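So the structure is just underneath, and the comments pick up after that.
One protein chain omitted, others in place.
Entry: subunit A
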Amino acid sequence: MNPVMTYCSFCGKEEADGDHAFCRQRLSMIDPPRYCSECARRMVVQVTPDGWTARCSRHGEITSAR
């Protein structure tokens, strides 16, 4: 069985690959997720005044309201 890979939703690299402190800081301050954390595909992101939605073509949509 393959291990479950998770990816950084800011930079798209594997979470286990390097330090993502900067990525986490950006995500906590000013950035919506740009990469799917399950497959690292670039997501279609719509930012609105009070939230965001991010859609991966394979893994569906997540929102700031989840």
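Operating definition for what follows: a contact is a pair of C-beta atoms (placed from the backbone, for glycine too) under 8 Å apart; a residue touches a chain by one contact, two chains touch by 3 or more; residues count from 1.
To be clear about the criterion, contacts and distances are computed from a predicted model.
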Among "Polyamine ABC transporter permease", "Biotin synthase", "LLM class flavin-dependent oxidoreductase" or "Peptidoglycan glycosyltransferase", the UniProt name of the subunit that does not appear here: "Biotin synthase"
Where the missing chain touches subunit A, by residue: 10-12, 29-32, 34-35, 42-52
